[in-house]
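Just one protein chain is left out here, and the rest sit where they should.
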Amino acid sequence: MSGLEDLYREIILDHYRNPRNQGELETPPAVMAEGFNPLCGDEVKVHVHVEDGLIVDIKFDGNGCSISQSSASMMTTAITGKSLSEVEDIIYSFKQMMSIHEKSLEGESETTESSTTGLGDLQALQGVVKFPVRIKCATLGWNTLEQCFEELD
Amino acid sequence: MSGLEDLYREIILDHYRNPRNQGELETPPAVMAEGFNPLCGDEVKVHVHVEDGLIVDIKFDGNGCSISQSSASMMTTAITGKSLSEVEDIIYSFKQMMSIHEKSLEGESETTESSTTGLGDLQALQGVVKFPVRIKCATLGWNTLEQCFEELD
Amino acid sequence: MSFDVSAIKKDFPLLSREENNDSLIYLDTAATSQKPQQVLDVVDSYYQEINANVHRGAYRLAEKATTAMENAREKVSDFIKSERSEEIIFTKNATESINLVARSWGEANLSEGDVVLLSSLEHHANIVPWHQLAESKGIEVRWIPLTESGLFDLTDLDRLLEGVKLVAVSGASNVLGTIPPVRILADAAHDVGALCLVDASQYVPHRPTDIEELGCDFLAFTGHKMCGPTGIGVLWGRSELLDQMPPFLGGGEMILDVTQEGFTVNTIPWKFEAGTPPIAEIVGLGAAIDYLESIGMSNVLEHEKTLTSYALRTLTERLGDDLVIHGPDDVSVRGGVFSMAYQDIHPHDVSQVLDDRGICVRAGHHCAKPLMKLLGVGATVRASLYLYNDEADVDALADALDATGEFFSQ
Partner (left out) sequence: MSFDVSAIKKDFPLLSREENNDSLIYLDTAATSQKPQQVLDVVDSYYQEINANVHRGAYRLAEKATTAMENAREKVSDFIKSERSEEIIFTKNATESINLVARSWGEANLSEGDVVLLSSLEHHANIVPWHQLAESKGIEVRWIPLTESGLFDLTDLDRLLEGVKLVAVSGASNVLGTIPPVRILADAAHDVGALCLVDASQYVPHRPTDIEELGCDFLAFTGHKMCGPTGIGVLWGRSELLDQMPPFLGGGEMILDVTQEGFTVNTIPWKFEAGTPPIAEIVGLGAAIDYLESIGMSNVLEHEKTLTSYALRTLTERLGDDLVIHGPDDVSVRGGVFSMAYQDIHPHDVSQVLDDRGICVRAGHHCAKPLMKLLGVGATVRASLYLYNDEADVDALADALDATGEFFSQ
């Protein structure tokens, strides 16, 4: 199962089996957003509590495939305690990693390798770009987080 | 031009160049009907004067291809002076000659040879069945004649 | 058995290919079927030898193209036992066929409060057009409930039929495999003066079809699920109805005359075929029918029944409580479509592991979201069978499900 191991790295399966920061937070002070992938039915709810420009707490809850749920779980561990501007950098790097070049339309996927540094464990999700339909799974939690930030403004 | 000669027999071209019984009749006593082939724009007008069950006079007028016009012309010469029931026989035989078998759908046309006797000059139109799109041209005048008869009832 | 699947498989280039050194096990026919080389060859030679636009062309090539197309119309007509080939309308897919009925017959015959009765297992193609009429004309859409095992629950049929002008149901479910009691529904519809439309997208490809036995008034199906090309669908309708219906799309072919002031419509079937038809696709559908008939639709049905029994038995025995197969377990009322839940592994993950083993199944809502809601799931893993599948394919599916369980519990 060579191709599969690229997608389902051990750390991803670990987050899927043992999700971190699962649950809810009280709103307010936290804000909440719900994300939905209408095509496959995946759902994710993100609660995030921001104070003085810092992520003081974040929880997620959801229903979906291993990729969407582990990506959300890894996201929570990656951003807890970070400042909003640091988080924006992480979101940017993550989305860059997930973005496939035009070239992928010719059948090959290619990531922007350069910008994946600093993502830590999240780099494990890089294998997802080889499976284009799963990219929406991996980014679901992140888009939902961005919705939360829009609530903040 | 071998295939063509089958379609454009000399007698057909002759009727096309020198149409017989072209013109109109006064209605009443004659009846008139107009035929139209919407797909190619051919038109024909038939005036027929029936007395005591006999075709005493018939005229046609029209606008169309050599096949539709010569067929109408040949029709007028074939039926003048005939009784209505004789005319019905001629119409029947003519349409039989024009009808293509199911088989023609497989690419070959085949006429019901047996029933073309008694058609005289009209038999020259037999070549038309090899050119399915032209069948509607050949039958236009005849359908219009039948419309005239409906007026009579 | 005279049904030789290994010979049939060889007709399908994609099934004889090697994918990652495994050959491909295609279990997604409910989405689209594979195509035999025979069909591809006919389409190719259409383009290479007789391609021209149909109708009105006086030259031989155009005549040949017209004959090829109208010949295919006869084949389709015979295939569903219609006696009048002008009752066969070519569309681009089953979805357009159903929309045609909704927009032409529906717009002309339905008004506020009239009811269209659907079943709870319909494909979106047989739901959304009626929702659109609900929006534009205020008709009511009503639903026949299902039993626990995915069969039609007709206990309240009389009440359900009140105010109904059309009963529109699947001939076979693309999710549960259920074969609804179409004849009973068609008769019941006629008893209350309603019509009956059958979405036969999953029916016509898999069994002998006889419109008189079905008793319906409209039948919609789609070429790409029955060994034919994409881009071609069929609507059959009773000529008395089609004759009365207003045209749908406007353009060339469907008119007798056009002036600056207006237009007069052509007769059926052309009235409903505006513009250049999908000619090569129609010819290809004719070739698909030739192919299926060379095998024999009763043989196809028999084969699928046997294989469906085998699959139900094998999957249940091998995977036990880890596997839930939605829908009926009685092969006399179901076809070879299996919507499954495996452990608590998400359908996407299951299908990914299966794909890694060269097994193509679909994960998702299968364009039947109202049914998904009833089943209480967001998605299922769906495997579906056709004439080119065999017991080895089913065994491979069972093996792969097993392996999926192991992979995610490591």
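Structural remarks
A, B and C label the chains in the order they appear, each numbered from 1.
What we mean here is this: contacts are C-beta pairs under 8 Å (C-beta built on N, C-alpha and C of every residue); 3 or more make two chains touch, one makes a residue touch a chain.
Since the structure is predicted, the reported quantities are computational estimates derived from the model, not experimental observations.
When the missing chain is restored to the complex, the residue among C:Ala62, C:Leu117, C:Ile139 or C:Ile268 that touches it is C:Ala62. Touching the chain that is not shown, out of C:Gly193, C:Gly262 or C:Gly320: C:Gly262 (per the contact rule at the top). Contact residues of chain A toward the unshown chain are 38-40, 104-107, 131-134.
Touching residues on chain C toward the chain that is not drawn are 13-14, 17, 19, 24, 26, 28, 31-32, 34-35, 40, 43-44, 47-53, 56-62, 92-96, 98-99, 102, 120, 123-125, 127-129, 131-132, 134-135, 141, 143, 222, 224, 229-233, 247, 249-255, 257-260, 262-263, 274-281, 348, 351-352, 354-355, 359-364, 367, 369-370, 373. Residues of chain B in touch with the missing chain: 1, 3-4, 7-8, 13, 39-43, 63-67, 131, 134, 137.
One rule holds in what follows: only the chains that are shown with their structure count from here on.
Under the stated contact rule, the graph of chain-to-chain touches is a line, running from one end chain to the other without closing.
In this assembly, the C-alpha centroid of chain A lies 38 Å from the C-alpha centroid of chain C. Once the centre of each chain is set as its mean CA position, chain A and chain B turn out to be 79 Å apart. Multi-chain contact residues of chain A (touching two or more other chains): none found.
Among all residues of chain C, none touch two or more other chains.
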